[in-house]
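Just one protein chain is left out here, and the rest sit where they should.
To keep things simple, chains are lettered A and B as they appear, and every chain counts its residues starting from 1.
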Amino acid sequence: MPNATTIALIPLLPLAGFLLLGLFGRTAFKNSAGIIGTLLLLASTVLAVYTAYDYFTNSSVDFYRREVPLQLTWLRFSENLSIDMGILLDPISVMMIVVVTFVSLMVHIYSLGYMKGEERYPTYYAFLSLFTFSMLGLVLSSNLFQMYIFWELVGVSSFLLIGFYYNKPSAVSAAKKAFIVTRFADLGFLIGILVLSFYSGTLDFNTLIARLTSPESSELKTAVTSSFLGISGLSWALVLIFIGGAGKSAMFPLHIWLPDAMEGPTPVSALIHAATMVVAGVYLVARLFPIFAISAPAVLEFVGWIGAISAIIAAIIACTQTDIKRVLAYSTMSQIGFMMFALGVSKYGGEEGLGYTASMFHLFTHAMFKALLFLGAGAVIHYVHSNEIKDMGGLRKKLPITHITFLIACLAIAGVPPFAGFFSKEEILLAAYENNTPIYWIALITSGLTAFYMFRLYFGIFWSKPSHLSQMPIHSGERAGGEVHKGEGGFAMMLPLILLAIGAAAAGFIPFGKYVSSDGTPLETKFHLVFSVAPVVLGLTGIFTAMWLYKKQNTRPDKLAASLNGFYKTAYNKFYIDEVYLFITKKILFNLVGKPAAWFDKNVVDGLINFTGNTTQILSGKIKKIQSGKVQQYAIYFLAGVIGLALLFIYVWK
Amino acid sequence: MNGSTIIFYLLAALTLICGILSVSTRQIFRAAIYLLFSLIGIAGIYFWLDYQFIAAVQIVVYVGGIVVLIIFSIFLTQQAGDKLSKQKIGRKIFSALAVFCGFALTMLQVYQHSFYPSSDIHVSPTVANIGNRMLSVKEGGYALPFELVSILLLAALIGCIVIAMRSKPETT
Partner (left out) sequence: MTEPGLYQILFISAALFFIGVYGFLTRRNLITMLMSVELILNSVNLNFIAFNKYLWPGRMDGLFFAVFIVAIAAAEAAVAIAIIINLYRSHKSIDVKNAEELKY
């Protein structure tokens, strides 16, 4: 296997990039920042792929093994408890480093074209590198606390990148929203970590899982028997950790930040809010999956239901949104919901563990096609200079490569064979079918909706009737000799699209179950041809419905919207969840907690301080008169003092 | 009642009356002169006590040095014949009262205390004895304080010059 240095270099190279570009980027590498960042990441990607190749091919005995090539003790609290920094290699972390480096590399290359001429170009690349470093650190973490550290780092870099256009008020508020919502969820995560480590006495993943899954261990017994509000300590810990994951992964009801996060540059959305960071929650649950599955199945079911609810709600909202990035954002949320409930319906070990494999598989394929969708959308936005679907249309001739790759991505996400999404989604549905029928039906409907809204988007952008906005640049472009718009944005932007399209088309053929499974025994993925019929038919129905409604410009969509008036409006307004949050924070929290607290602070706390200060001031004002500067007055005090002391010593203290 | 007693009381009266006048007259030059006589009276008491050396020092240093210095500074800072500004009467009364209390307290203590003279052999304070003791480095010698005082005088000399020197106009 590759030695520890090689693996350590994978996250450390982007860190070097961040430091280099962050410190000197603005002066030394004004124009070469992108190239430097990309090259460093390329090296990192090569190392990651090499590591993965080595990991999966080298071992003749056991695919599913946990290797800890590096373990440094960082903060030692007691004999048993210390915070370490280490690297943990197991199938999912190896898969994740490949995904993260690959997508990040694509985004880096893409940004060379997309962000060109941007004023804070080096800063952008510095932030990207920081994010990549944090994400890699997160997936390679060998213990919970290290993961938490990188978890927060990821949150920070996400905040920085969403607010990249900091002179845009909406971007600033979106960045704040993302940070506060995820921060709020992270509080749960932190408490969960503390509770879990309290019961298990360790932070290390391997020890943790070993202690909390074997039925004989005393740690597990105390964790299960102790209870708070009628729920066992272990369940509390896992629920709290899941809240952290749900915050990062934009699960209902903590999803509100994700659509707003689309204010950031589009490649950032592709990297952070589609392919990597948002699946951190899924990854977290997968990491602790044995504990969930063996020791707290009830919590796992809770996870599954949250995932299913998120999936369907997000899909419904996505059907009504007009901002293409928001559609993609809700689609992301929906797909992550898929991954979550796939984990939720899974069991530990063997055939029953299909959901786990399926979830990781879907994570992998989703990263490909969702990044592709975002980058494609980025190319469109780059061309049209608008996010609104009504400003687009008929672009298939103008952006041929984008069109083809976008179509591939849409087919993949819709689950049309033989594209990647088909395989992973099929496995998820199968797992749901076998274990939890209600979730299966929800998932089936959601996958139909997915096909519908993706093709609504596709037809809206590339077909429909050319709208006036997309017409204009073509004419002016011709007149100016094609200089106003350089078509699809050049090689740098097209290369990632093509590579990702290949990934989206072919990733499904990887025999994923052989490498990644819940308990380490290879899982042979079986195809049930009969089973596949329903989802595929539903997907195709969705596609054709979208085609019927949106391929040519007509009034059918409006009529449909009118007929579903109330429901359509509710969905368009995202089920008023934002408003509920606003109501809770503004009306309830501010009035009932904030205002009394402010009153208390202003009158009692400040009052006390002011009282002390004023009293001192008044007293000193009186006392300072003694210090008059008159020599003779001092002499009188002195004489009086001497006489007083003499009297005291002579007559009182004889 | 012999001559010695009469002389002592005369000297005491001279000293005290001149002292009182010195602090109460409103003409500064006269105050200096009264001070001069008061100091001479003290020198007389030293003579009366048979301490010729310290009496001589008193006359030389005080009468010949310090009072002359004071008179010079009066000439430098005061128009001749100017009367001193009056102090507030309240302050005067208060000071007199405080001083009287202090004096009463002190005298009360002095008269209540009985002093016991030591029975040492009387050593007459001749100039030779004083000189030997002052420059002796043995037990009971005063060579070190003597040197210290000489350094102090040097420091005071330099300090006076520095303080009284006209500061340069700040043109540089």
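Criterion: a contact is a pair of C-beta atoms (placed from the backbone, for glycine too) under 8 Å apart; a residue touches a chain by one contact, two chains touch by 3 or more.
Quantities reported herein were computed from a predicted structural model and do not represent experimental measurements.
Counting over the whole complex, chain B has residues 1, 4-5, 8-9, 12, 15-16, 19-20, 22-24, 28, 31-32, 35, 38-39, 42, 45-46, 49-51, 53-54, 57-58, 61-62, 65-66, 69-70, 73-74, 76-78, 84-85, 87, 91-92, 95-96, 98-100, 102-103, 106-107, 110-111, 115-118, 120-123, 125, 129-130, 133-134, 140, 142, 145, 149, 152-153, 155-157, 159-161, 163-164, 166 touching the chain that is not drawn. Within the complete assembly, residues 624-625, 627-632, 635-636, 639 of chain A touch the chain that is not shown.
Everything that follows uses one rule, which is that only the chains that are shown with their structure count from here on.
Mean C-alpha positions place chain A and chain B at a centre distance of 92 Å. By the touch criterion given at the top, residues 632, 636, 639-640, 642-643, 646-647, 650 of chain A touch chain B in their complex. Touching chain A in their complex are the following residues of chain B: 91, 94-95, 98, 101-102, 105, 109.
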